[in-house]
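Of the protein chains in this complex, one is absent; all others appear in place.
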Amino acid sequence: MNEKRMHAKKWQTTFFLIIIIVVTYLSTSITNFNLIDGMLTIPAAIGWMFSNLLITQDSIAKMPQILEKLGETIFMSIAATTLAAVVSLFLALMGSKTTKVNQFFSVIARFIASFSRNIPVVAWSLILLISFGQNSMTGFLALFVATVGFLTRAFIESVDEANQSSVEALTATGATYFHIVSKAVIPQSLPQMLSWILFMIETNIRSATLVGILTGTGIGYMFDLYYKNMNYNVVALITFTIVIAVIVIELLSNKIRKVIL
Amino acid sequence: MEMVKDINPTLIKRKGNGQINIKSGNKVDTVVKWTIWVLTALTILAFFFFDYTGLQIQRAISETLYNLRVMFFEPALTHFSWGEAFYQVGITLGLGVLATIFGAIIALFLSLLAAENLSKPWISKMIRVFVAFIRAVPTVLWVLIFAIAAGLGSEAAVLGMLFHSIAYLVKAFSEAIEEVNPGIIEALRSTGSSWWHIVVHGILPSTFTYFLSWTFLRFEINFSVAVAMGAAAGAGGIGFELFMASGFYFDLREVGLITYAILIIAIILEVISTRLKNRYFPSSVKA
Partner (left out) sequence: MEYVLVNAYSIFPIIQKGVCSMSLLKVEELSKLYDGETRVLKNVSFEANAGEFLSVIGPSGAGKSTLLRCINRMVEISGGKVKFDGIDVGAMKKKELRKLRTNIGMIFQHYNLVPRLTVIENVLHGRFGYKSTLQGVLGRFTEEEKERAFFLLQKLGISEHAYKRCDQLSGGQQQRVGICRALIQEPKLILCDEPIASLDPNSSKVIMDYLKTISTELGITCIVNLHQVEVAKEYADRIIGLKEGEIVFDGPSKVLYRDQIEHIYGIESRELITV
């Protein structure tokens, strides 16, 4: 019996590995990916990085400009995340098992969330770019829509995890729906939600760079500009400032998380 | 209500105006409150820093709504065929698969070195710092940087995406390894097993399904990253077609159809990964 099971497991593993190999092979052929070439690129790329991505005196002169654009990007991410969080909170309360008003609104809320989450932020930026043009609003809205989708799902999980029993207790005291939500559900899930918001701000700063390249705003646009002009010293400086910004924000939110969770 | 005089007054905290305080005023509450205030303030401030060049908000909103209607209710293909569309989706999926599988293989080895219960503290620390640095650089920048050395194409895209996949999976894998029952490792160590024996017979059997689930979760992310790389870094695939349709041909119907294609695949991947999560990760998992 045991031996049979072991045998079955072994067979399963082999089968699984074969599938992975086939899928990988198909992927390499459809994308024209050449593993050898790819591998050879790595040392070349690293060598190139060390010889070209240098921060020079010249590039430092661009610092004020870079910082301004970086600031715009950070502000854009924070604003998009915070406002998205407000919308997501309502959607999550409508969507969660614990706090839903009725089935209809719950399905609607989940549908909106899934729709805005599963259309990549790139698609949103390109769609919005057509009529909003090259300015911060486009990037802000693209991040906002994608964040609503993501945070709603995360918030629904946080609300569902909140202790169901205190909801029951408050219902039994004659509390109204809004009493229960504001005094039993939110106090319990708020720290978790804040943690997600902080996580999303970090993610959005990185996404904002991508959105910036597409919509011509913020630090992404700066990067694209100097990249296309092959001014790699400035490119290096921009990358460096982004790294510093992301790491600082990550450290900060880890600190906050440590206290509140 | 019966009023009672014998409440010990020293136990009651009062506010400045003499009212009884009911909040504890502990550190958690304070930090939560301050975080919310700071974020609110920064959000309001943000709108003063935005660059509003050429923005006509009313026209933009009505136009976007019109565009969305055209996109989602009248999708059509004009510049390429259905077969081509499937092929492009295939390329995007392929980029995602390659970055995920290579990422998983590399991450597996790195996570063994990063896990505190298998490795030396300084190695573990070093790998974590390295991973944090990799994560801080946006994927698109990695792809563009590699594109200079390798030329635009699937190699640059896969390599660029690989970096974030490794960073993500090393974190997930090493945490899973650290949760392995220390008794198992100790027992194997006491029999004189080598480090590799411990890994193959102690660690992998109990963490393998976790690894596979995490790898799939990363594939879900990598699909949308691959779409993005197609659009922003010229990596090809459906993302590039999306970029062309919206930025070059201004063909909203085609944009709509491409968006639907992406949406359908993303939802399928999400459904699968939600199932995996519910099955293998009983508690909440950060995506």
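The chains carry the letters A and B, assigned in the order they are written, with residues numbered from 1 in each.
Rule of thumb we're sticking to: a contact is a pair of C-beta atoms (placed from the backbone, for glycine too) under 8 Å apart; a residue touches a chain by one contact, two chains touch by 3 or more.
Computed from a predicted model, the values in this text were never measured in an experiment.
For the chain that is not shown, the touched chains among those present are A, B, taking the whole complex. Across A:184, A:201, A:243 or A:256, the single residue that touches the chain missing here is A:184. For the chain left out of this panel, the touching residue among B:8, B:58 or B:81 is B:8. Contact between chain B and the absent chain runs through residues 1, 3-4, 6-8, 11-13, 19-20, 22-26, 28. Residue positions on chain A in contact with the hidden chain: 163, 165-166, 168-176, 178-179, 182-184, 187-188, 191, in rising order.
Please note the rule applied: only the chains that are shown with their structure count from here on.
Chain A and chain B have Cα centroids separated by 5 Å.
Only residues 20, 23-24, 26-28, 30-34, 37-38, 41-42, 44-45, 48-49, 52-53, 71-72, 75-76, 78-79, 81-83, 114-115, 117-123, 126-137, 140, 150, 154, 157-158, 161, 190-191, 194, 197-199, 206-207, 209-210, 213-214, 217, 220, 223, 227, 232, 235, 239, 242-243, 246-247, 250, 256, 259-260 of chain A touch chain B when the two sit together in their complex. Considering their complex, residues 27-28, 31-32, 35-36, 39-40, 42-43, 45-47, 49-55, 57, 59-60, 63-64, 67-68, 71, 87, 90-91, 93-95, 97-98, 101, 132-133, 135-141, 144-146, 148-150, 153-156, 158-159, 224, 227-228, 231-232, 236-237, 239, 242-243, 246-247, 250, 252, 255, 258-259, 262-263, 266-267, 270, 284, 286-287 of chain B touch chain A.
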